[in-house]
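Note that this complex is displayed minus one protein chain, with the remaining chains in position.
We just call them A, B, C, D and E in the order they show up, numbering each chain from 1.
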Amino acid sequence: MQGKPVRNSLVEMIQMVRPEDANPLGIAFGGKVVAWMDMAAAISAMRHARIPCVTASIDSLGFLSPIHIGEFAIIRAQVNYTGKTSMEVGVTIDVEDPLTGIRKRTTSGYLTFVALGQNGHPVQIAPIIPETPEEQRMYEEAQRRREEKLKRRGESI
Amino acid sequence: MQGKPVRNSLVEMIQMVRPEDANPLGIAFGGKVVAWMDMAAAISAMRHARIPCVTASIDSLGFLSPIHIGEFAIIRAQVNYTGKTSMEVGVTIDVEDPLTGIRKRTTSGYLTFVALGQNGHPVQIAPIIPETPEEQRMYEEAQRRREEKLKRRGESI
Amino acid sequence: MQGKPVRNSLVEMIQMVRPEDANPLGIAFGGKVVAWMDMAAAISAMRHARIPCVTASIDSLGFLSPIHIGEFAIIRAQVNYTGKTSMEVGVTIDVEDPLTGIRKRTTSGYLTFVALGQNGHPVQIAPIIPETPEEQRMYEEAQRRREEKLKRRGESI
Amino acid sequence: MQGKPVRNSLVEMIQMVRPEDANPLGIAFGGKVVAWMDMAAAISAMRHARIPCVTASIDSLGFLSPIHIGEFAIIRAQVNYTGKTSMEVGVTIDVEDPLTGIRKRTTSGYLTFVALGQNGHPVQIAPIIPETPEEQRMYEEAQRRREEKLKRRGESI
Amino acid sequence: MQGKPVRNSLVEMIQMVRPEDANPLGIAFGGKVVAWMDMAAAISAMRHARIPCVTASIDSLGFLSPIHIGEFAIIRAQVNYTGKTSMEVGVTIDVEDPLTGIRKRTTSGYLTFVALGQNGHPVQIAPIIPETPEEQRMYEEAQRRREEKLKRRGESI
Partner (left out) sequence: MQGKPVRNSLVEMIQMVRPEDANPLGIAFGGKVVAWMDMAAAISAMRHARIPCVTASIDSLGFLSPIHIGEFAIIRAQVNYTGKTSMEVGVTIDVEDPLTGIRKRTTSGYLTFVALGQNGHPVQIAPIIPETPEEQRMYEEAQRRREEKLKRRGESI
């Protein structure tokens, strides 16, 4: 199976935080933010695999600062690493102040997706090809995370 | 007030069409699609004006082909033209087949936004500066649409 | 195919604007308002055609004043004009103050719908019959809008 | 306080049942249908009282037949009876087949609303004036229901 | 058909009231609260019958006090009584103050569900077996309500 470059899997999504996305403190609900990240990551995984993909795990996802009603959440996703049937997708959220344009990183995390065949069983996907030094670094870090995870679980994914 | 280039106002948003977005025929509801376009256009208007903006009109918006459940809708918006307190935002939707990656234009339209000051009255915005030939063409077409519209209505906006 | 009177296609819908419909300024989102109009217009089109109909275009839709949380939005739709397979639906929104009952027009627009057969291709619909002078005027104006639009596009719909 | 006729409180709302309103059997969820009825009834109560009103009880609400995806639900509400600070609102739903136009009654029920003053305590409302024989009949039946309910509870509302 | 104890049908659900659940007064919409109760009751009915069930009626449901944004709504449901194809489900809501943990009963009601076979017609369900004195009391009260209702309607359900 022929490899595909990381840039094929890039996804950019933007959301203005609305009252319906907020908790009683006036900031976006964690659950809503993760739902946006999962959507962006799922599209990224499918842009790489071109096969239906489902979320297998959320491995590490940190909320560094809250996102307020009215702010823009810029969600970006890309495939960092591929196994045989699964891939790690890195997702970040930058928040943009609508009145000043100032942006800052508020959330980042890693999600693992699995490609599913017609019968609902995992199917093989194309390997990802990191091209830039940054992509190469992300690939190696993802590989390390995967190994640590396998070691912790003592089982293959 | 200093002008700002069109590229400052670019917005890209992506949505996977879900069952909750669909009508009984299994295709995305017109109303849902317009809601996405309005959101992207509002963010574009605010990226230009850096002032809260509200939709003043939807001037012409055509649905060329349906978007099915599971497909990706790629929504793009940019400010085409600015008046004193209002601006025309052009929005397009390309649909991407998740399994083949093939994209085609399904929707395009023009929305007008007005910037609102603290008191809820329209306030002046920076002029847009078209830089590329394409941006220049969009600017002129938007200007022509505006003049036709003013003529049809026989009133200023 | 036998014609049907405009009154067959009348639709009235009412919505109380809730926090979940509002933008950060506390007024109903343009996109949400259009979604209501599209829904009412789709029902109007189907009440005339009695065939599944989808939105083909939003031709001109103006937001004259904002609708606040707690206010009632009264959405009315009717078929103004029919072509062979498409029809123009006129939609208005009056906002009603819940405490005083005072109403005013806040939004009006025209949407075009197409009737779709089993195979997804446009199918012929019954002609609309304007009966009152007001309906006759709406019919003629819609006809004029259609001709202008065809002239602008240089193509048939 | 001067009475107001029942016709002032009439509300008509229409909803096309969408996949997002349906349960796994493809018919509208009971909870969703009641939410529509409660919304229509709340608007009816406020059209009569012109004071913010909240649901106090749902007294008897029967689902005679299911509403399927794609069908139109026509929700109608009117104030049947008024006490000092509360009122009974009658609500019905007729379902309309989009392809044939055939309608049938699927749901009807009675809801009680209370008008709330600034401090959140019940406040007096204008008496309802039944004008037609049908309205008179509804008024008397509502009065009888109220008396039975008070007797069953052994307490005033 | 073998009977099943009430405890099999117990359901506990919890919801934090979010801005999207609230009306313009900042308290949970009646319609939203009923939708939660209907969901819990439907699950309770299906836990007893193990057959798809739909809401047949909401017989008596009182809102004793409002639920504010940020509060926890604890919804509990259980089958009180079974007929041949239908059952009465009792539902209560206790509201919990998130900062003090103080709870109070805000809503209670009875809903009737019918079990549906493949063809959409009512099918027989197992009888419920009340075990505790409280369950026995609920059973008898439900039976009395059912008899009164049949008498009022002069028809069998």
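Going forward, a residue touches a chain if its C-beta (ideal position, glycine included) is under 8 Å from a C-beta of that chain, and two chains touch if they have at least 3 such contacts.
From a predicted model like this one, the values you see are computed outputs, not experimental measurements.
From the options A:11, A:27, A:77 or A:125, the residue with contact to the chain not on display is A:27.
Contact with the chain that does not appear here is found for just one residue of A:54, A:99 or A:150, A:54.
Residue-level contact of subunit A with the missing chain is found at 23-25, 27, 29-32, 34-39, 42, 52, 54-63, 66, 109, 111, 116, 120.
Residue-level contact of subunit D with the missing chain is found at 19-20, 22-24, 29. The chain not shown here touches subunit B at positions 16-20, 69-70.
The working rule: only the chains that are shown with their structure count from here on.
One finds 40 Å separating the Cα centroids of subunit B and subunit D. Rounded to whole angstrom units, the spacing between the C-alpha centres of subunit B and subunit C is 20.
Multi-chain contact residues of subunit C (touching two or more other chains): 16, 19-20, 23-24, 29, 39, 42, 52.
Per the contact rule defined earlier, chains pair up in contact as A-B, A-C, A-E, B-C, B-D, C-D, C-E, D-E.
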